[in-house]
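Missing here: one protein chain of the complex. Every other protein chain is in place.
Labels A, B and C are assigned to the chains in the order they are written; within every chain, residues are numbered from 1.
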Amino acid sequence: MKLDAKPEDFKIQQLGPCEITSPLHLSKVEGDGVYDYIQKGDRILYDVSLRQLNESRDQNITPISFEKAGPMEHIFFEPSQTKVAIVTCGGLCPGLNNVIRALVMQLTYRYKAERIIGIRYGFAGFIHQYGHPIMELTPVVVDEIHTRGGTILGSSRGMQDIGEIVDTLERLSINVLFTIGGDGTLKGAHAIQQEIEKRNLKISVAGIPKTIDNDINLIDRSFGFETSCAIANDIIRDAHNEARGAYNGIALIKLMGRDAGFIVAHSALSIPEVNFVIIPEMYFELEGTHGFLEVLRQRLELKQHAVIVVAEGAGQFLFENSPQHKDASGNTKYEDIGIYLKKQITNYFDEINFPHSIKYIDPSYIIRSAPAIANDSKFCIQLAQNAVHAAMAGKTGFVVGHWNGHFTLIPIPMAVKERKCINIESELWYNVLETTGQPMHMENGKENLTQT
Amino acid sequence: MKLDAKPEDFKIQQLGPCEITSPLHLSKVEGDGVYDYIQKGDRILYDVSLRQLNESRDQNITPISFEKAGPMEHIFFEPSQTKVAIVTCGGLCPGLNNVIRALVMQLTYRYKAERIIGIRYGFAGFIHQYGHPIMELTPVVVDEIHTRGGTILGSSRGMQDIGEIVDTLERLSINVLFTIGGDGTLKGAHAIQQEIEKRNLKISVAGIPKTIDNDINLIDRSFGFETSCAIANDIIRDAHNEARGAYNGIALIKLMGRDAGFIVAHSALSIPEVNFVIIPEMYFELEGTHGFLEVLRQRLELKQHAVIVVAEGAGQFLFENSPQHKDASGNTKYEDIGIYLKKQITNYFDEINFPHSIKYIDPSYIIRSAPAIANDSKFCIQLAQNAVHAAMAGKTGFVVGHWNGHFTLIPIPMAVKERKCINIESELWYNVLETTGQPMHMENGKENLTQT
Amino acid sequence: MKLDAKPEDFKIQQLGPCEITSPLHLSKVEGDGVYDYIQKGDRILYDVSLRQLNESRDQNITPISFEKAGPMEHIFFEPSQTKVAIVTCGGLCPGLNNVIRALVMQLTYRYKAERIIGIRYGFAGFIHQYGHPIMELTPVVVDEIHTRGGTILGSSRGMQDIGEIVDTLERLSINVLFTIGGDGTLKGAHAIQQEIEKRNLKISVAGIPKTIDNDINLIDRSFGFETSCAIANDIIRDAHNEARGAYNGIALIKLMGRDAGFIVAHSALSIPEVNFVIIPEMYFELEGTHGFLEVLRQRLELKQHAVIVVAEGAGQFLFENSPQHKDASGNTKYEDIGIYLKKQITNYFDEINFPHSIKYIDPSYIIRSAPAIANDSKFCIQLAQNAVHAAMAGKTGFVVGHWNGHFTLIPIPMAVKERKCINIESELWYNVLETTGQPMHMENGKENLTQT
Partner (left out) sequence: MKLDAKPEDFKIQQLGPCEITSPLHLSKVEGDGVYDYIQKGDRILYDVSLRQLNESRDQNITPISFEKAGPMEHIFFEPSQTKVAIVTCGGLCPGLNNVIRALVMQLTYRYKAERIIGIRYGFAGFIHQYGHPIMELTPVVVDEIHTRGGTILGSSRGMQDIGEIVDTLERLSINVLFTIGGDGTLKGAHAIQQEIEKRNLKISVAGIPKTIDNDINLIDRSFGFETSCAIANDIIRDAHNEARGAYNGIALIKLMGRDAGFIVAHSALSIPEVNFVIIPEMYFELEGTHGFLEVLRQRLELKQHAVIVVAEGAGQFLFENSPQHKDASGNTKYEDIGIYLKKQITNYFDEINFPHSIKYIDPSYIIRSAPAIANDSKFCIQLAQNAVHAAMAGKTGFVVGHWNGHFTLIPIPMAVKERKCINIESELWYNVLETTGQPMHMENGKENLTQT
């Protein structure tokens, strides 16, 4: 997993020099029992392979690394005069309220920055014509919100006029903007930051990455992902009962995953009752001796039931020749692979007179709106704490990431450069194959590839 | 709730005289610290209203009552020579495995009737051509099955040839058949019992009512119903977060309930976040000042979000003029009210340019395949214990019911005579209206009905 | 289950004539699709046994019945001028917040009685010296409280000065007091009501029965009970794994149940892994061939593990001769039967050199502080709705009960006259014996009682 980037691509922008002493009372020396402020040069290696490292050394290349997140001894904003805005954008994801709560608590109790507002319904909340009111955020308001899913701020999809957004930031005298959202939102945050820079304002723009698909570049974990897998786990467990409840019963579950199949892959690893995992990153054929339909039939012949988990973005090549696969703006429009597969399976088995019963399950909204499980809740808190540390220190245009066990800061452009996805040759995918026992390839002519 | 029936309609049929002493070692006297055998005439009143009772008394009418279930001092079948078959039919319902397990345990450990088989995949398992093997059922086999949903026996829908079923019962020397299924299955069980009678066989046919909709006549509770409501509860709770997550967000959840709206009504009572409950038993209009769409708009105006729960069988009158509403056999075919409502809402709001966002959730299979919650698990055990007591005593053609806090025995014909449903004038429905605050009627011209 | 009472004992007291038309717009005629107001004489039979009924009829005795709860056409209090207080007393029980929320919602939205206050920390909140502030209760305040356990009002144990409580009610101009609590609280409520009567005040005192043990007289179900059993279920399920995880592993779980063993009995019925249930209502011996210890050893010999569930109030006769079994006021002091049994088992097995491993689990607070499950949540809402109907109609000195499927009103003195407990000869206890397979008696000399 070589990275097409240079070390300097990962430098975080700074609004100006930090001249205010942090109110956190941390330490600068080891051994005194007090956590130390982050020091210049505290960085986390991108690649943990010894071989890769040795290659870098031999070629005299500085290895890629990310800035470590954490509290700074000197900060940029005077807390008592800092006004903060928080906005949540895009689809729901478990943990949004946990992040909002932790931002408010960290700002209020640790930094004493107590002027915090929530922007309602995504970027639309910045736009006057929608008439969405501002929401004051205090510890009392957010005290219990982490116990439920959704976002108390509301959300919306899509970008709004960047100029008007920055106008509103100016009008409201905002110093720090936390944007919680996915790829599109982060691109928007970057545009906002550029407009801020153009106007020569001192407003920090901090991104907290939200992607239920866990597909943001250079970030190994995103909040809500584990919760999604946990809920999917229970649904698949019971779907397995549906499958066994009928002769040649098939349970077909469609889960989230537009470009990356992490949710279905991890779910299949957590609930070994899954027999087939179909992800956007894989090619497969339906027809033929080694195609999916025949492989499925053989499984049913053997065990009289089957569980299939498919990511919503899988198999788009099946629709390439269908006229509607681009939308008006020329974007790829995703057909519903779940419904398509259901039809194909039914047709195939009906044709060959193979008795069967298929149940189709699409739990998307059930998962998206659930409250965060414990491990995600913890992760949200730590993300928010680190986002606040960085923003108060005047850093801008960054997302808070996580890599090799550490919280990191990544420049937004690097985080949105491409999407993370599953390498078909990776250990993760191999572990899925080991667990499900599904063929390495469901493709005619490829079946013997590795059997030399 | 007067009952159109006579006391003698509730007599349970008996295969013959009971001449074998029960192995249970119970008592016949009160006060010895040992449970007493059921005595002739132990019956449970149908109606608990004092007024109704007084009316009966004045008119010298014997009130309707049901036979109380429980252990008999003398039984019909010699346990060591009794062979038992169990079959599960129709769609999945939480608790099936709990019932199977409890039947096996009660037969084996209490009656020492240890020859028990499971028929695979519903009534089809009796039919030779399908080739489904028989499954031996022992305590070891069923020991842990109650922890998971579905049915280890498998199931199928539809009836099979009655003659062949009874042939198979004869061939396998079955003495007692437990059929676990809904309305259709019970009708099938009744037909089997009649064929058995015609052939003059001594086979007991016992029905254990399974209806996730809780709509079997004269039975106040069916297993799996509380589990369904509990799972629906969590899904609705999170759907509420979906609704609040968007401006004028609407969460529309379709739940089970073909002819009766018990699941949606009880769910709405358990999770007061629900704003609209739509059941098969109610009439409503979509259009007009007092129609559902306008009432929904007013709710959104007020609170910016709404949660709607609809039973799958609701609003069928909306499709009366659509050509496809009868299937080939002339049966009513249910259109998908959930998808229909979603379209109607979207169209209406788009037309009047009312910004909104709608999320549609259909968790049917997720609910049906779940394991039973504690209270259902208990209920399944008690149902099964009572079914075994009655069957071993040579009773036949009955279902085990529950009424006014007691387990009862009901002749199958009375249980399938009609379906239980929600009376729009009942306390239950009124409690739903109180809790949701939805209008008593969503019908133009009816709105002031009671406001004199 | 004959009741030692007369029909007139169940008359509910009334503050005065009802001269205000209910704001509920219900109906008085059947068939108009609108729920009907409760009519005079709507009563629910105590006994549903046909035999009992016939006996009453033959002896010309009016059968015992309870007033049916529900909305009245005419009410006593003018809602806009009604001020309501709510207090929660005693130990926690799942559902307290659900009841508080539903009272506030029903009063506010159905009756438009919007002046509602919460008394903090039980009856102590009425007493000036404690300095607990009053809490305003509005729909916004209570909107989400049902999602968590505990009580937002706080609670405390013990009674306070009745005179001062009524002084405070007068000073605050309270018209209706809802007391949510158990046996002691209801006795307190009765004393408050008597003092109110003596002072000739028009204050309604309504009791909402709270007993996690489900042991209030003449009430077949109390809120929180099903939640407790559900949580106990999961704990027992896992305790069973603890037991099986060691050679001759024993899991001993102590659950609530001071005078009545309903929680342990119902838990054992819902999780058939339980082998021994020990309740306050049963006598048993530890020593001897048929004593508990030897019976337990035999079970271990057979299966190498055992699960025991014991109610906290069980086996108090074992401590009769220990000096400390009365407290200073002469009340029975309960010794910890769980710890005692653990010691006895260990000693016995150590003495006979029987290898074993025992794990003791006491989840009391974990259960008491949990949020209500769906079915309890529903029950709380309906209890509160009916409590409001009755109180607004000027009824006083009652508790809202539930019997034979209906919500009822019971005079407080009848509800606290004695405690409900498990009859050892009842069907419930027999079902427990059937399920666990534990001996009918664990008492030397009694083992053959029923084995004629």
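One rule holds in what follows: a contact is a pair of C-beta atoms (placed from the backbone, for glycine too) under 8 Å apart; a residue touches a chain by one contact, two chains touch by 3 or more.
Just so it is clear, the structure is predicted and the values come from calculations on it, not from any experiment.
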Chain not shown: contacting residue from C:82, C:156, C:275 or C:438: C:156
Residue among C:148, C:187 or C:419 that touches the chain left out of view: C:148
Chain not shown: contacting residue from A:36, A:335 or A:418: A:36
Residue among C:64, C:86 or C:239 touching the omitted chain: C:239
Residues belonging to subunit C that touch the chain removed from view: 92, 120-121, 124, 130, 132, 148-152, 154-156, 235, 237-242, 244-247, 249, 251, 359-363, 365-366, 368-371
Contact set of subunit B toward the excluded chain (per top definition): 144, 147-148
Subunit A residues touching the omitted chain (full complex): 25-27, 30-36, 41-45, 48-51, 53, 57, 63, 65, 70-71, 101-102, 105-106, 109-110, 146-147, 220, 226, 229-230, 232-234, 237, 266-267, 269-272, 373-375, 377-378, 381-382, 385, 404-407, 424-427, 429-431, 433-435, 437, 440-441, 449-451
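As a convention for this text, only the chains that are shown with their structure count from here on.
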Most remote chain, CA-based centroid, reference being subunit B: A
Centre-of-Cα separation between subunit B and subunit A, whole angstrom: 42
Inter-centroid spacing, subunit C versus subunit B (mean Cα positions, whole Å): 28
Where subunit B touches two or more other chains at once, by residue number: 237
